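First up is the structure itself, then whatever we jot down about it.
Note that one protein chain is taken out, while the other chains of the complex remain in position.
Up next is chain A:
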Amino acid sequence: MSNVAIDLNGVTKSFGNKVIVNELSFTVASGECFGLLGPNGAGKSTIARMVLGMTRPDAGKITVLGVPVPARARLARQGIGVVPQFDNLDLEFTVRENLLVFGRYFGMSTRKIKAVIPSLLEFARLESKADARVAELSGGMKRRLTLARALINDPLLLVMDEPTTGLDPHARHLIWERLRFLLARGKTIILTTHFMEEAERLCDRLCVLEHGRNIAEGSPHALIDEHIGCHVIEIFGGNPQELSSLIRPYVQRIEVSGETLFCYAPDPEQVRVQLRGRAGLRLLERPPNLEDVFLRLTGREMEK
């Protein structure tokens, strides 16, 4: 196996006359966690489907685990595990039966599947729920079962579409912890997300998408350093126009989003001095994050 897990080259996809993915290229190395970060409608799910060979690109080339997709997608999928955006577990079955039935789709023998089920249940922390029906599981448990199901064929690559969307923070952290465990064991992960925090915590590298185009690519820290590189002060509670003309000389850049002013300031103290004594203002100073990168690149906040 080469050290490239996924290679997209000049991939374009339209539905009708709407371009969903536009001349997109990126490469995912084996063993890394690669993120596709973008708002809803940026084309993330369509890219995931194309990687799986479930949607054919109009133009461009896709190679996954060394084979061309979609031409030989069936072969590629033998080495892929999928966690979709919406749970599609088999509701008629128990947790254990879901794993059994899914293993058979990969052509595994019943005996072989039964041999791996205990370790998958342990991984997903679902040992005590093995014989519970899927309908009885919480949202977080269902996600973990979906993750366990994706591992039944011991895949090299995991394709995850919004793996923690809709989960509460506790359930989300547990999924993140499980994903880091998989990365430590050498799995490759490509995940789509619109959570900046998720992208920052998990991804070695990521690609920021807008309207199906790759507008920036790199490690989260490199992107933050390159596009922001200084502290951020968020200011709420005043008239954004008036405030921005007041402090503009003391900051590198200002973005206005809704009623919030984002000031990118190498020297935050100067800004504080300017605003001292103004009633009703709230200032929040923090290190820059991917949210700022996205705002910088697209001129708008990612909707949450």
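Here, a residue touches a chain if its C-beta (ideal position, glycine included) is under 8 Å from a C-beta of that chain, and two chains touch if they have at least 3 such contacts; residues count from 1.
The definition used in the following text is that contacts and distances are computed from a predicted model.
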Can you match the unshown chain of the complex to its UniProt protein name from these: "Nodulation protein J", "Transcriptional regulator, GntR family", "Chemotaxis protein CheX" or "Quinol oxidase subunit 3"?
"Nodulation protein J"
Check each of A:Ile80, A:Leu167, A:Leu191 or A:Leu209 against the chain that is not shown and name the one that touches it.
A:Ile80
Among A:Met54, A:Val67, A:Val116 or A:Cys230, contact with the omitted chain is made only by A:Met54
Taking the full complex into account, what residues of chain A touch the chain not shown?
15, 52, 54-56, 70-71, 73-75, 77-78, 80-82, 84, 86, 88-93, 97, 101-102, 104-107, 149-150, 153
